[in-house]
Each structure stands twice: as structure tokens, then as C-alpha cells.
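Every protein chain except one is present and positioned as in the full complex.
A and B label the chains in the order they appear, each numbered from 1.
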Amino acid sequence: MSKRPTVAEHLARQGVSRRAFLKFCAATASMMALPPGMAPAIAEALGQRRRPAVIWLSFQECTGCTESLTRSHSPTIESLIFDVISLDYHHTLQAAAGDAAEHHRERVQEEFAGEYLLIVDGSIPIADGGVYSTIAGMTNLQMLEESAKGAAAIVAVGSCAAFGGIPKANPNPTGAVSVADIIKDKPIINVSGCPPIPVVITGVLAHYLTFGTIPELDKLGRPTAFYGETIHDRCYRRPFYDQGKFAKSFDDAGARNGWCLYELGCKGPTTYNACATTKWNEGTSWPVESGHGCLGCSEPDFWDAGSFYKAVSMPISDLGKLGLAAAAAGAVAGVAVGLHNRHVKAGAKAAHKPLTADELEGDKS
Amino acid sequence: MTDMELLNWARGPALEWATIIFVVGVLVRFLEMSLLGRKPDLSEARASAAGGGWRTVWRRSIPAPGLVKQAPVVIYAGYAFHIGLLIALLFFAPHILLFKDVFGLSWPALPFFVVDAATVIAIVALLVLLVHRLVNPVRRFLSSWVDYLVWAVTFLPLLTGYLAYHRMILPYTEMLAYHMLSVALLLVVFPFTKLMHTFTIFVSRWYNGAVSGRKGVQL
Partner (left out) sequence: MSALNMERGVKAMMEQIDAPIASYFNSCVHCGLCADACLFYTETGDPKYTPIHKVEPLRRVWKQEYTFWGKLMSTLGLSRRVTDADLDAWQELVYDSCTMCGRCSAVCPVGNDIAYMVRKVREGFAVSGHATEGLAEAAIRTVNIGSPMGIKAETLKKMVASEAKASGIEIELDKPGVEYLLMLSSAEIMQFHEFIGAVAKVMDHAGATWTISTEAFEATNTGIQIGSSDIARQLVQRVVDVAEKLGVKTVISPECGHAYIAIRWDGPNLIGRPYGFQVKHIVEVLDEFRAQGRLHFDDSKEDMKLTFHDPCQMVRRGGVVEQPRRLLDLCADNFTEMPDSGVWNWCCGGGGGVSTNERAEPLRLKVFSRKKSQLDSIGVKAMVTTCSNCRNMLEEGLEEYGMDMEVLSLTELLAEHLDDSKASKGAEA
């Protein structure tokens, strides 16, 4: 069926040195928490593979995920991945447009049925028949269902595809849902994040390409290699948390000393992601390091978890105001009940017949 | 439902409803009680009733002479539980943030290891009190299912809080959600049970102490 070149052949043709490739494999191994000795084995396995067909569908999204993956300063291992796969369809990146592009997608789906990898970014609007997002006259829902049929596996890239993300935030006017909400019969890997960390995307792809298997996933379908621990578990500011040293504002002494950002709303404790270890921008820094709390972007409904600047232990709603309203209602109800009680008591008093000695006498007989 | 959805629900609607039930419930219970009123005392006072009232409000926190020997478990475990609970509730940094958010008031937190120890003490004390309730003839005799329900809804926030903080048994997010839900449960149960003593204890002590105070009895 597939007459595509192997990865090794393709890389050689692209002029990528064996050394660069090995380096990529070593980085991938370390990211996937495999022993470094695995790198040659990965290189071996990967090299022998035919470049797999990949269809990338973008639905209700902001292109942030693609940006995250492609906007690197210099050619990096992240860009290398594109040399490994054959990205057959991707709105933003493909040269083809219109009918041609769509026909190509259909052709790949037919030709590589059961083999191709489907990558999705963006959520799928299903309200009102899915009219809120269409491509070439097809609703996202239709396109996803059609493309998913022949896919070997699906990678939901970004929190929108994985969990519905920002489009699903209250009040969710488009009825946005995640890929897993629609596709029930294919293996799905959720690579959440808004956007996900580029090396995490490539790491997951590399794993799939290398081993041809789905990595170990958590309850939410995320690879445990990257989402096994919370930001807070790995945060370098954690010692301050444990000592109870918190920045109280973004420019106080605590903030300058690099104290914990919990009180400023950091969602690190409830957020599973690899930012604290892989960092961003080729390991330059990451949000907490740059002085801002984690927003919890790799978790479902992170947009509905109240203000980004409210600590995890705080209620989402304004309970103070609510409590005052409830107190007003309670006071009115309480006074009503209390007055009723007084009325009942007055009734008992009015019915009082003084006890007499004669009555006590009479009772004895 | 994902852990995060559960947590959001706990931090959102669950706490909202619990707050409404708690506030309305406590106020109704309080007013239905207070508005029953009390007749003025016409006897000639020997000393100040209010003085006795305030005195008893704080004095009753000290066990009566001989009582420690007579009911050591209740006294020691009772103290340990209440003190542990108060420290955990009021001096855990994340809790203070919550109070600040709701009441606009904040105060310095205690170090986590102190709060942690207090929580363990409160948990152990509650377990001791439960066993005592089950085996001691008087406590067993006095207890109905409501007493055990109240025990459970008091125990759960402590337990889930401890487990969440130490990332034990369940993922933090899930445990934190259960912790908040258990607090919501506590708030809902509160107005309908003896948990009301949290507030009415001051009223009861005051009334009792005022009667004694008026008579010049120093209790």
C-alpha cells in the first residue's frame, strides 16, 4: 500500500545528519522518562518506519497549539518532527487550498485507512446542528466523524480538543465538546494545555511513532509521562509554600524573593502538566518562574474555575455577597417563625387554667 | 465528571447552596429560639447578672473541679479535638484566604507543620470520642443516629483535608474536591443538629451564668 520512504531515508534526503537525529531520539527518550540507553533503539525503530500519514484537523481553536509547536527560534527537535511525519493535511501549514486540499484529505483517508494518525486541535461545536464552525461546507462534527473512521489513533492537541477548552467555557454558546465526547471507538491521546508544551506534543508523537502504541494514560487520557505530576509537585517555589512564605501581591518583597504564588491564585496544586520540568521556549523559563501563577490551563474547565487570581482554596463564587443576601432572607424567615412561636406560646398561656389543690385531690381518686 | 469539574462544582454551586442553607438555617434557628424571650427577673439582685453571664461564657471552658478525674476521656479528647479543629480551621493559610475572600478579614497563618499536627490531634481525638461514645454506657445511652451523623460530618473535612494536603490515597484535585464537599455537607447539616452549639453555647452559658451571677454565685 504505502510506498512512502522510511524516516531514515527521508531524513537523509533532507540532509539531517545521523547525529542530529540521535540527539532528537535521546531528547525524546528523556522526555518520555525512558533510560538514555534507549535512544539508539528509538533511532533504530523510528528510522525503519515509513513516514506515517498524518491528518491534522483544526476546529474551534485559536491556532495557539500550532503556534506553540512551530514557533521556535531555531530549528529544533520540535521542528524535526515534521521531517519524521508526513503532514498531509493542516489548514495553517498546507500549501494547498480549497477543493484540492479537501480532496487530498479524502485521498489520504482512503489510501491509508486504518493507518493514519489523526491530530485534532480545537473543540467541536454541536449546538444547533454544529453550524457554528464549518470547513468546506462540512460541520466540524461531520468532518471529525468522517476522518476518525479510518484513523489508527487520535491525538487531541490542546485543552480545547482534549476537554472543550475556552470555547466550552460558560455559557458555552456553541455547545463545544471535546473529541472524546464524540469519538468513542478509537484510542485517543489527550495532550492538554492552552497551549500544550511543544516538546510534550512532539514527545507524544515520537512515542507513538517509535513504538506504534499508545503511551500510558491517566484518567483523563493524558500521557502520564508528562501529566503524572502536578505543577506544584515539581515547582521550584514549593519550599516556600511548605514554609508558608507567600507573595501577597505581584510586586511585594515576597514576589521579588520568589516566594510561592499560591495566594495570588496559582493553580499549580491542581494542575497536571510538565511546565515545571520541561519549561517553555527551549527550557528558558516557565510561567511560575516568570512570576505569575499557573492558570491550570491543562485541566478541564480551567476557564470556569473562578478568577485566575483566586487561590484554589477560595470559593469560586462571591460567598460574602451571597451570604449577606441569605442572611437577609434568613432574618425575615427567622422573625416570621419566631413571631409564630410567640403566638403559639401566647395561645398556651391564654389556655392556662390555674392548678388548684382540689384538682390535685381529685386526681388521686 | 472529571476531578476538575467536581472541584469546580464544589468550589462553586455546592458551596453556594451550602452557604444559603447554612446562613438561612442558622438565622431561623437562632431567631426561633431567641424570640421565645425570657421574663425579666424581678427579684432583688445580689450582684450583676451580666457580670455572671460573661464570667460563665469564658469560665465554662475550664472543666469543673473533679470532672477531669471523673470523665478524663471526654475532657482530654474534647479539648484536643476542639483546639485541634480551631487551629486547623482558623490558622491554615489556605483557609485564611477563604475567610479573607468571604469576610474581608485576614490574620497571620501558623506554619504548616503546626496545623498538620493540630489536624492529626483533632482526628485522633475524634476517633477516641467515637469509640468512647460507643462503649461508655452514658454516652451510648445519650446517642442517637444524629450524634453519629454529626460526628461523621465533622470528621470528614478533617480527614479529607489531611489526605489532600499530604496527597494521599486520591489525586489532590479529587481529594480537595471531596474536602470542600464535606465542608458543604457540614454546613448543610449544621443548622439542623447539635452543631448549633457552636453559636448557642455562648447564649446558654450567658443565660446560665446570668442567673447565678444575679444571685452572687461564682461559678
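Operating definition for what follows: a contact is a pair of C-beta atoms (placed from the backbone, for glycine too) under 8 Å apart; a residue touches a chain by one contact, two chains touch by 3 or more.
Just so you know, these numbers come straight off a predicted model, no measurement behind them.
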Among B:Trp17, B:Phe112 or B:Phe192, residue touching the chain not depicted: B:Phe192
Option touching the unshown chain, where A:Glu216, A:Asp252, A:Asp318 or A:Glu359 are the choices: A:Glu359
Missing-partner contacts on chain A, residue numbers: 337, 341, 344-345, 348-349, 351-357, 359-364
Contact footprint on chain B, counting only the chain that is left out: 28-29, 32-39, 41-44, 46-47, 56-57, 60-61, 63-67, 70-71, 74-75, 78, 136-143, 147, 192, 194, 196-197, 200-201, 203-209, 211-212, 215-219
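In this text, only the chains that are shown with their structure count from here on.
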Cα-centroid distance, chain A relative to chain B, in whole angstrom: 39
Complex contacts: residues of chain B adjacent to chain A: 2-5, 7-8, 11-12, 15-16, 19-20, 22-37, 93-95, 97-98, 101-104, 109-112, 167, 172-173, 176
Chain A residues within the chain B interface of the complex: 163, 219-220, 230, 232-233, 242-244, 246, 262-263, 269-270, 296, 299-302, 304-306, 310-317, 319-320, 322-323, 326-327, 329-331, 333-335, 337-339, 341-342, 345
